[in-house]
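Heads up, one of the protein chains got dropped from this complex, but the rest are sitting where they should.
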Amino acid sequence: MDFDFTEKEQAFRAEVKQFIADNLPPPEQRDENFEQQWHAKLGEKKWIGFSWPREHGGGGGTLIEQFILKEEMSKAMAPDLGSDFMGLTWVGPALIRHGTEEQKKEFMPDLLNCRSSWCTGYSEPDVGSDLGSLKLRAVRDGDDYVINGSKIWTTKAHVAKYIFLTVRTNPEAESRYRGISVLLTPMNTPGIEVRPIVNIVGLHHFNQVFFTDVRVPVSARLGAEGEGWKVVMGALANERSGISESTGMERHLEKLKDLARKSFKGGKPALEDAEVRRKIARFETQIAAMRLNGLRNLTKQIKGAQPSSETSVNKLLRGKLEIPMSDLAMGLLGNEATGMGEWQHDSFNFHGTVIGGGSPNIQRNIIAERVLGLPKD
Amino acid sequence: MDFDFTEKEQAFRAEVKQFIADNLPPPEQRDENFEQQWHAKLGEKKWIGFSWPREHGGGGGTLIEQFILKEEMSKAMAPDLGSDFMGLTWVGPALIRHGTEEQKKEFMPDLLNCRSSWCTGYSEPDVGSDLGSLKLRAVRDGDDYVINGSKIWTTKAHVAKYIFLTVRTNPEAESRYRGISVLLTPMNTPGIEVRPIVNIVGLHHFNQVFFTDVRVPVSARLGAEGEGWKVVMGALANERSGISESTGMERHLEKLKDLARKSFKGGKPALEDAEVRRKIARFETQIAAMRLNGLRNLTKQIKGAQPSSETSVNKLLRGKLEIPMSDLAMGLLGNEATGMGEWQHDSFNFHGTVIGGGSPNIQRNIIAERVLGLPKD
Amino acid sequence: MDFGFSEDQEMLRDQVRKFLDDQCPLPQVRTIAAGPQGYSPDLWKQLSELGWLGLTLPEEYGGVGLDWVDLVIILEETGRTLFPSPLVSTTLAATAINAYGTAAQRQQWLPGLASGSHIGTLALLDEIDFLSPEAIRMTATSSGDSYRLSGQKRFVQDASAADVFIVAFRSGAADSDIGLAIVPAQQSGVSVEDTPGWDRTKRTGVLTLEDVEISPDALLGGTMLGAHAVETLVDRGALAVAAEAIGVCEGILSLTSQYALDRKQFGSPIGRYQGVKHPLAEMYVDIECMKSLVYYAAWTLQGEPDEAPAAIAKAKAYASESVCSAGVNGVQLHGAIGYTDEYDMQLFIKRSKWSRATYGDEDFHYDRVATFGGL
Partner (left out) sequence: MDFGFSEDQEMLRDQVRKFLDDQCPLPQVRTIAAGPQGYSPDLWKQLSELGWLGLTLPEEYGGVGLDWVDLVIILEETGRTLFPSPLVSTTLAATAINAYGTAAQRQQWLPGLASGSHIGTLALLDEIDFLSPEAIRMTATSSGDSYRLSGQKRFVQDASAADVFIVAFRSGAADSDIGLAIVPAQQSGVSVEDTPGWDRTKRTGVLTLEDVEISPDALLGGTMLGAHAVETLVDRGALAVAAEAIGVCEGILSLTSQYALDRKQFGSPIGRYQGVKHPLAEMYVDIECMKSLVYYAAWTLQGEPDEAPAAIAKAKAYASESVCSAGVNGVQLHGAIGYTDEYDMQLFIKRSKWSRATYGDEDFHYDRVATFGGL
């Protein structure tokens, strides 16, 4: 057991810090051109797709280096590593494993150069987030699939150029996890219609996407027909330590501490209130545990263990932290809580992130069933 | 809406207070003869079975008067109203509704004079507390029932003279709630064996009771054959406001406040700790709500509403209060928590009362299914 | 002892419920909330005709002469339907004038407030957002018989709609130096700005006074009333918000239970799962407790006034805590749909945050419960 980073890792951390010092302006000085310039610089460093193999245009970084990179970026309030979150998280890893040469040639360069924008089509109405239940039907017709049905909660579908689309190609497959295929589909394909879903804070991120006789060539299929489950799961398995759950929380904790330092409670400084202090200390402790959980999982993954349900622990912790942290902040704000501001916004917005990664109850089911071996309900 | 008690009720409260002042010594002065003398005096006042009709030897008290009586007795740390808790809670009300003249003559006088001691046979191994699932078989043989099987968690079976025994007389009944009968059975009947179950704090209250070819005459049956469910439910319905859940908690709260007043936390008086103060305030608020819930239910019952799941609310609240209250007390005790004493004892013992009345999860199911109409799991 | 509602009270509830369900269902609430005024003058007029506005005022001033137990019935229902109107604010302003005003002040203001031709509100809080009289910092300067007031009052409910403000101020450092002024919106030096907030069914604003004259007949009760008057009004506000919070929770429970019955997963309703049904059962328990505590607190106002502050503190503490968790659980149990603008759950969670904070959150009131309880 050794929490010291190697000299190489420490050197890499120093490099990242120096890069940030040289290139990242504070948030208030970032203009509209900033992100593009920033991503160009990241691209030069090969820090977009940093952990992907070099032969696919990635940076060939280790998982630890990737963690260091992400941690430093998060501390510095840098934007995401790349503009196409869905593409980098889902499409790239799946392409590397399952893509044909043509597919790689078509999509990889744009992914790494921040010129792509992908959305992912998983959830469907009345089905929820269980991929095994997906119903969107694709019927083979010559060299095309013909698709009818709809996807929902499709983030950024209204701005994406492509959709990483899961469809059911064989409804009679022996298991409901077979018979699923993945199609790399341009969003401007005729028959695709996007209906916006405005969220609780009035923003448009989600969409419902309708497919009416949409024709997609067979050559757009990623992986073998009926093997879409493996394609999706393989992408999921890319980095599953849950370490990324904690970095955002650390940033959030610092903001909460700042708020507490300047707040009053019962007419006295909030930091004199034993309950406020202990609540924040509890958050700090849980977030420290999340970070260490992530590092333990990362170690296991580096040593070759197949990641399974480990991320559920940190996802659950995050879901259990965000709402109480926001409740405490709103309490510190007093009547200000009825106004507008970052904390007020978060107190609604957190519900999206808490539900988004699979609700706390889903994480609890996963842990109880897959780790503890309890029966399904 | 009127929380004022009537003049008659206020006069009754004054009478109870005066009686207590005249007759109840403080706990430390109560000797071994005290309970017997106390119960004799209660019997003279007709305060044992106080709400039962006068023609059955009861006191003819109203439900409000009964509440006043119980509340004052609890405040004064008086022992129970009568020595035979199970007999008075279950057997008496059932006898009044369903007993034959012979049965009433045989059992009622002893109940009211504290000469009886009943236990109740409901739970069975592998069945839990769901009466509809009970299996203990009674087969009719001439003028007798022959009983084989066992009951478990039978409180006081080792000292009781009689058992209020639920048996299955007809396993082929159309519903599992029919085919149950109640037999008023002497514990010295041949074939009954009692195995003690020692509890978590080393005390013997529970037992498993084994029945091997136990013969009970048909005349011992209370109510019609196969109608035991109604007999039990009728007894249950006697007073179901949940008001009695709160009186004990009020006493407990006062003790907790006393403990907090003399405790230290982080080297300072515990009452300077905002979290300790708020936790106790929250308990006080919840207990106030319990008392008022009880009074609201009592009002409904007096106005003729059939009591249903109302008691579940207070039972659940009690289950949710006892453990956190004990946790706070143990925290205030610091290292003393590892020793012996009332709070330490309670911190284990509460689990008995929390589970005893139906666990919090059972209460939640009852509320969700019977009140909110959600489907059974 | 009778802890139940009378037949008249049950009829009042039926009437209120029918009116709100017919006249202002949630689509209508959205329309009103999206508008600049935040209430419907047309519905406001109808409330006056129904007698809700002067419900607790004496009949001689156009009121109905009922008490706060009856008012609680109305507020539970306006909470359940998220009805947007300055009803609570106007009632609180009228309560202040009725309780502390001179005969002339009552005669001048109460009939208009009861008839709805005037909208009133309290303006108690200064920059320091602490609901204790000691936090009132707005200090008057004396000018002959009059006072002159400058400064800002924040978190003034329905500020933009109000015609008249009951403004707390002080003339000196002592508790007895606290007074309340009746300040008409059109008086010279008075201005109002709306404060943006997420719950558009409840409007809040900032009242700015620039050298506003408080003549002797604008000084409520004609004298400095002292800290106790402010505490009493804060208590009334807390009780009103707690009563509405009951309804908010009932709305959430009903919406979410129905969703749990309708929404199927693997072929059966999600309400089957204990992970769903247990939080809903807890919500029901909370509602029962809130009702008990709020009804009792409302009764104490007439029945046992010395008990009222402690009873109200308990009611608002419990209500703040419960409405907050009902909002959170309501959204969580809905999943993604609860997080959308088009589904009504979002209206309720927004109100839940408002209800928790307004007139003191759970910590503020639990601190009071501890003190009242001898700790």
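Going by the order they are written in, the chains are A, B and C; count residues from 1 in each one.
In this section, a residue touches a chain if its C-beta (ideal position, glycine included) is under 8 Å from a C-beta of that chain, and two chains touch if they have at least 3 such contacts.
No experiment lies behind these values; they were computed from the predicted model shown.
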Margin query: Going by the stated contact criterion, tell me the shown chains that border the hidden chain.
Written below: A, B, C
Margin query: Please identify which residue in A:T6, A:N23 or A:Q36 touches the non-displayed chain.
Written below: A:T6
Item checked: Residue of B:P186, B:G334 or B:G373 touching the missing chain in the full complex -> B:G334
Next item on the list: From the listed residues A:S133, A:N148, A:N170 or A:T299, report the one that touches the chain absent from this view.
Entry: A:T299
Next item on the list: Spell out, residue by residue, where the missing chain touches chain C.
Entry: 273-275, 278
Checklist line | Positions on chain A contacted by the hidden chain, ascending | finding: 1-6, 9, 64, 257, 260-261, 271, 274, 277-278, 280-282, 284-286, 288-290, 292-293, 295-296, 298-300, 303, 313, 316-317, 361, 363-365, 367-369, 371-377
Item checked: Contact set of chain B toward the excluded chain (per top definition) -> 123, 126, 128, 133, 152-153, 197-202, 206, 264-267, 275, 323, 327, 330-331, 333-340, 344, 347-348, 351-352, 354-356, 359-361, 364-365, 377
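Note that in this section only the chains that are shown with their structure count from here on.
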Next item on the list: Averaged over CA atoms, how far is the centre of chain A from the centre of chain C? Could you give it in whole Å?
Entry: 41
Note to self: Centroid from C-alpha atoms only, then distance chain A to chain B, rounded to Å. What do you get?
What the structure shows: 53
Item checked: Per-residue multi-chain contacts in chain A, two or more chains -> 265-266, 275, 377
Next item on the list: Spell out, as numbers or ranges, the residues of chain C touching 2 or more other chains.
Entry: 273, 276, 363, 367
